[in-house]
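Only one protein chain is missing from this complex, and each of the others stays in its spot.
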Amino acid sequence: ANGKVSVAAISGYFAQGFGVSIVNGLNKAKDEFGVDLKLVDTGNRALDYEEQFANLAKGGQYDLIFVMGWELVDALQKASAAYPDQRFVFIDGVLDSDKMIYANFAEEQGSFVAGALAGMIENKGSAFDKIGDGKSIGFVGGRDIPVIRNFLGGYEQGSRYAAPDVKVNSVFAGTFDDPAKGSELAQALYGQGTDIVYNVAGPTGEGVMQASAAVDKYSIGVDVDMCASAPGNVLASMLKRGDIAVYSLIKDEVEGRKVTPGTRTFDLASGGVEVKICDDIAPSIPADVTAKLDEIKKGIADGSIKVERHK
Amino acid sequence: MEILDKLLNVALLVATLRTTAPILLVALGGSFTTKAGIFNIGLEGQMLVGAFFAVLGSIWSGSALIGVACGVVAALVFALAFAVLVVSFRANEVVVGLALNILAGGMTISLMKAIFGTRGSIVGQKIVGLPKVQIPGARDLLGSWAPLVSGYTPMVYVAFVAVPFLVLFYKRTRLGLYIRVVGEKPEAAEALGISITRVRYTASLLCGLLAGLAGAHLSLGYITMFTENMSSGRGFMAVAILIFSAGDPLKVLAGCLLFGFADAFSLRLQTFGFPSYLILAVPYLVALVALFALSYRSRPRIIRETLESMKKMLSVETKPAETGNNLPR
Amino acid sequence: MSDGLRAFYGQIIALAIALALGALIIVLIDESPINVFMTLVRGAFGDQSKIAGTLLQTTPILICGIAACIGLRGGMFNVGIEGQLFLGGFAAAWVGFALPLPAGLHMVVGMAAAVLAGAAWVAIPAYFRARYNTNEVVSTILSNYVAVLLTSYFTIFLFKRPGGWSETPPILPTAYLPELFSFSRLNWGLIIGLALAFFVAWFFRQTAKGYSISMVGSAPKFAEYGGIDVKRQGFLVLLASGAVGGLAGGVETLGIHHRFMEGFAPGFGFDGLIAALLANGSPIITIFTALFFGALRNGSLLLETDTSASREIITVIQALIILSVSAQVLMKRRGDSTAGERRWKF
């Protein structure tokens, strides 16, 4: 790597929510620092992964290889053993090996805040714009897989903490690529008296946002700022700042602070996850809600509020 | 009871129509090829390019209608490629259909990257979606049932109105007749100077037209965005419905409604806490059960069959005074 | 020019057209076609590990292709190989992690479970096809969706590896399908696939049973008249096809992944179907079409890292190649009737 930092990223999810934020961070680093960047899309056939890791790692030209997606873990571990000098950054989790760099995100914390926000708004009842009499909030997941369950778990805990009598209705689309289905699922939830729906479903979730505009209810976005998807209907977005994570890692590398194995945690306290209330909504959020949210954030940061991870 | 109330209501029927519309449109498109004797497993791909180019056209022109037109043109290009390979070059239609599906997937992503610099989804204000059609007076006449007929995007109406048109088309127009004849008995068509090639091309293109509309509906009507692979198996579902309806418009409608209902219904079931994976399989299982039940019903059970035939024999035999043959007892 | 020679030239020309189109696309993305094609070849056959990788990719396509061939020869269009593969893969993995058995036997039982699961999964569509003439294309397409969802459910809700991803616990090493070389994951699956191809070809060509099934496939009424139990053969053919589809899944889980992962092998069933159709239902030719696809896939993996061509571009080029190879323009006489061509019946 003749003086110039060169990085690669490998994943099957560059097209979906969190992946988009990773790509944004990588591109930002590329533009700012002029690093070489190679993106490798793994597709979704497990048979391919090992070969792809080998193709990427064997030349040794990449200073860092970012790896995103749990299904790649097996191939990653083999590659890490086969190419011990290669530094891999595993995004969104921590593995047993101590040779890798981990960028770990606490999405359950962000989801906890989102759940608390939704629960409290729901509790305001018809006093609040677009909220009906029912006491339920919703969740639309992409596929029913552990990481999505982790979002759901945080959301439920947050809602229970801040608004114990609000019920959480959760559904899964079974796919991340079907916005039409997302819209249909959200409309089913809204039709049953649910007023706020949090989506963790990539492009499928876009359908949820659009449905909230169609029936004029509230939605909460995820991963990236989705406030523009349905202005006036999106309460907030739970940002999972993959962009910050990769950007800061590359920045360290470029500025001579060689990234070494270990875990970096991106949580509420460090700003790695955050709930951003949309600008057009923010003025109408009651002060007591804002205060409670601040209190919760503080509690999570200092450990007085424990958020369970999904196992 | 409360559960039933929550499940079975106008909203469910409205959702059924909404879910049905895109599959119905693409399946009606496939009806042309099916009737013309071509097995078109490439509907999925045609729909996908339709969806993509509709969004592209809408962004470029700022007009939803031009967007729809772009989607249709793109699907037509795919349909033409299908026809050239299958009809003129006599390639295997399953291979071509599947390969065009693969091509559609790769092409839309490549173009998305090339044009928008990102993968994933195209969302945002620049896409002009199709407006919802409010039927005047619907609310006064139907009250809470109004959403059943009013407030959909235009293609939903197009899909359902297309059904009677297609019935008429096959029954009463020359082209419709030729399509049926070419599918049913090509040697008859050939002997009468009807060009099989021409009819199959026409059928393929008509298929592309509706598949393109279906795609445009998905990305500009149902929702307003494009995402990779957003046709999500609707084209394959349409293929399944087509095969067991033999392309007959009314049966296609019935099949699509059944699937649409099962889909809308099962989504609602999920909110009662059933495991998502099993609930998501419900529409496919319903379709399978319907398929099996239909074919089972078309073969009466041995006993009923025998009874009926006996009755028929008796009724036929009592009339003419033929030479003294005894009835079987 | 003999028909065979004409067909051969036809394929060469078709391939040339596809490559020319591909080259055009490559130029459009600012790459050198020469470089891209060389990389493709290097990625497929560059060294022994690349060749092994190609064969590794070939194996499941080949086995799925044979499953499709069996169906096609018997007049059954099994579009459900995908689902059978998933069920077979899961069943083998289940035996692998849940049923401790002595080495060797364990693997055999695992493969047998895969075969049985594949056959069982197609049994209902097969029964209805045989008994009530229910279209197997529809029922197998639909059952694919159910198979994928069902195995996902099993994996995530019933058998998930604690702390792991959407996957079952790892299988015990006693159930591993042995690897062929130290430098690759290539395993006995390839040998099984090749042996199966030759066996199936021999079976249809040389055995009385195979003859009977072929006749059911090409002229069912004639077969019925000739005393062949058409329904029974049809049922068995689909079952056998499903069994081989299941076997493909078993080979993948016991030979490579050593556990079942939800959604681990999408599209192999369809790749196999395309390979079999391009080979016109011949298992021997399917070896070559599957190898062709395997080489394309493995080559394209290197293409992605070593050139600026991305996965989607490669997909586009692959689709173009399949399309042009499928065109039989030069294989048939022109000018005469087109009406007699075989068509799909609905």
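Letters A, B and C mark the chains as written, and numbering starts fresh at 1 in each.
The criterion applied here is as follows: a contact is a pair of C-beta atoms (placed from the backbone, for glycine too) under 8 Å apart; a residue touches a chain by one contact, two chains touch by 3 or more.
In this text, contacts and distances are computed from a predicted model.
Enquirer: When one chain of this assembly is omitted, its UniProt record names it as which of these: "ABC transporter ATP-binding protein", "Multicomponent Na+:H+ antiporter subunit D", "Hydrogenase expression/formation protein (HUPF/HYPC)" or "Inner-membrane translocator"?
Expert: Cross-referencing UniProt, the chain left out corresponds to "ABC transporter ATP-binding protein".
Enquirer: Which displayed chains make contact with the chain that has been left out?
Expert: Missing chain, whole complex, touching shown chains: B, C.
Enquirer: With respect to the chain omitted from the figure, which of B:A114, B:L141, B:V161 or B:A188 is a touching residue?
Expert: Final answer for the missing-chain contact: B:A188.
Enquirer: For chain C, which residues reach the chain that was dropped from this view?
Expert: Listed in rising order, the touching residues are 206-209, 211-212, 215, 218-219, 221-229, 335-337.
Enquirer: What residues on chain B make contact with the chain left out of this view?
Expert: 168, 172-174, 177, 180-181, 184-185, 187-194, 305-306, 308-309, 312-313, 316, 322-323, 325-326, 328
Operating definition for what follows: only the chains that are shown with their structure count from here on.
Enquirer: How many angstrom lie between the centres of chain B and chain C, each centre taken as the mean Cα position?
Expert: Chain B and chain C have C-alpha centres separated by 28 Å.
Enquirer: Using the touch definition from the top, which residues of chain B touch two or more other chains?
Expert: Residues 109, 275, 277, 280 of chain B each touch two or more of the other chains.
Enquirer: Residues touching two or more other chains, restricted to chain C: which are they?
Expert: 149, 152, 156, 310-312
Enquirer: Would you pull the chain C residues touching chain B in the complex into a rising list?
Expert: Spelled out, the residues of chain C in touch with chain B are 29, 124, 128, 132-135, 137-139, 141-143, 145-146, 149-150, 152-153, 156-157, 270, 273-274, 277-278, 310-316, 318-320, 322-323, 326-329, 331-332, 337-341, 343-344, 346.
Enquirer: Which residues of chain B touch chain A in the complex?
Expert: Within the complex, chain B touches chain A at residues 6, 9, 11, 15, 18-19, 22, 109, 118-121, 123-125, 218, 222-225, 227-230, 232, 263-264, 267-268, 270-271, 275-277, 280.
Enquirer: In their complex, what parts of chain A are in touch with chain C?
Expert: Per the touch definition, chain A meets chain C at residues 8, 38-41, 43-48, 50-52, 54-56, 70-71, 73-74, 143-146, 174, 311.
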